[in-house]
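A single protein chain has been removed from this complex, and every other one stays in its place.
After this line comes chain A, so read on.
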């Protein structure tokens, strides 16, 4: 029997039961009851709490059984269950909600069931040449959940919209499948935390159940589970269970599976078995469209000329794009002064030319070493293997570019090398960065992590 039939049957039964017990009793004990299931002659009645369960079981069992049997002769037995969700939550308009000025802890605004933020939708996702493929794959997944592209692996640099896209997929699936599918969004960091908690508290079964019970599992920033053995193992098993039962898995990362150095081989090959799509740097037109979408969201307007300056100058990160836009809007509100293209350029210059505060040489070296998974001591050594030459050159480039250290100083720090070696490395990387998007992505990622760690 499906839900509708069950509800209809229960309604009829209730009408009969109502005649046999007093009104207050009926209202107290059978309010919010449901017929949860009916098969093989056994009906299951769901009640909102244990009090109701005990009471109904001892006092009204005969009446209920009789009423159900009148509907269907097959019914031989009735059992009772507690479903706390049956308590009708009075969704009181939140009193504090009208105090708009009070900030909310942002993480708590999420949908508690799926962990998705309602903010991320396809309406606010701007599609351009850089993310066309990823976006098309996303739509295909929404249409054919679990069967078309599984897993869907999306990768791309920092601040290019990975999270936005994978969360939008989640929100869209939720909408189109009318809440029938269980969706879970989790960052790999949170997944790791949960595994750690479960190990410490001997509750691994909880995690297994929680994740293996979903229809759509979305994991953000998978690269962070690399090297965390127990977490990787747990994820591997979860992945297999879901994959085999044709549940959709969506993964994001800042680089393709083959470039996550610490990831176990068996996971890597599984990630590669579905669809891999990348998100690149948005082109000028896309950037302009993003700016306009952001303005629309805030119901604001800005000169076309100003927007084009921003879109031209800020090329590599959508988050920065947003940051600059917000700053300009802020100036507009505060000073009421005219915003000229020159002024905008100044804001952008200030933003990007700020000397790196608080970052030490060690932070830079550590970030590079972590990314390539090589010991940072090797930078100082004489080794000229390919695996170490590129990281070393990137380290030199970053020390110059971000910390503004002198060439001789850099050379001295990296194993007493000549300053011309450093100049060569700096120029080589600077040139290549414009031509080679994957190098650019690597460097952006390293920059991000070195500022995060400092």
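Just so it is clear, contacts are C-beta pairs under 8 Å (C-beta built on N, C-alpha and C of every residue); 3 or more make two chains touch, one makes a residue touch a chain; residues count from 1.
Operating definition for what follows: contacts and distances are computed from a predicted model.
Not shown: a single chain whose UniProt protein name, out of "Thiosulfate oxidation carrier complex protein SoxZ", "Beta sliding clamp", "Putative spermidine/putrescine transport system permease protein" or "ABC transporter ATP-binding protein", is "Beta sliding clamp".
From the set A:70, A:85 or A:273, the residue in touch with the chain omitted from the display is A:85, counting the whole complex. The chain that is not drawn here is touched, among residues A:35, A:52, A:347 or A:369, by A:52.
On the side of chain A, touch with the chain left out of the figure occurs at residues 24-25, 27-28, 49-55, 58, 82, 84-85, 87, 89-97, 99, 101-110, 112, 189-190, 193, 197, 200-203, 333.
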